[in-house]
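Of the protein chains in this complex, all but one are displayed in their positions.
Moving on to subunit A:
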Amino acid sequence: MKYLILKHYRGNPAPYGDAAPMDQWSPEEVDAHIGFMDDFAKRLEGTGEWVDGQALSPEGTFVRYDGPGRPPVTDGPFAETKDLIAGWMVVDVDSYDRALELAGELSAAPGRGGEPLYEWLEVRPFLDNPTTIDE
């Protein structure tokens, strides 16, 4: 079963503990964090659970169709007012519990002073589970 693990810039529950943004960390703290993420991905490849993952720029723009012959309407970027996705990871695991376990480990990625981030992550199942056959 595949799950999407979503990192949010905001739109998540109230942060736990020190939630200073990454640009206020020391370079060593940033390196430690990124190294943890890379190791995590490598380890999941080793367990056969890795599918994909990507960090995203905080700059997002909402776009919509605005009628025939008209350019699309854009909204923003107003990064400070919206729920933004900071990055995502897709894992292919045997159970929902395993997906939660992995998200839990990811949430403990090191932050300032090497302390766990206690970051909120959202876990969403993919809608592609095979249909058990019966009619």
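As a convention for this text, a contact is a pair of C-beta atoms (placed from the backbone, for glycine too) under 8 Å apart; a residue touches a chain by one contact, two chains touch by 3 or more; residues count from 1.
In this section, contacts and distances are computed from a predicted model.
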| item | value |
| --- | --- |
| Per UniProt record, name of the chain withheld from view ["YjgN family protein", "RNA polymerase ECF family sigma subunit", "Segregation and condensation protein A" or "2-oxoisovalerate dehydrogenase subunit alpha"] | "RNA polymerase ECF family sigma subunit" |
| Options A:Asp18, A:Asp31 or A:Glu45, residue touching the unrepresented chain | A:Glu45 |
| Touching residues on subunit A - with respect to the absent chain | 2, 44-52, 92, 94, 125, 127-135 |
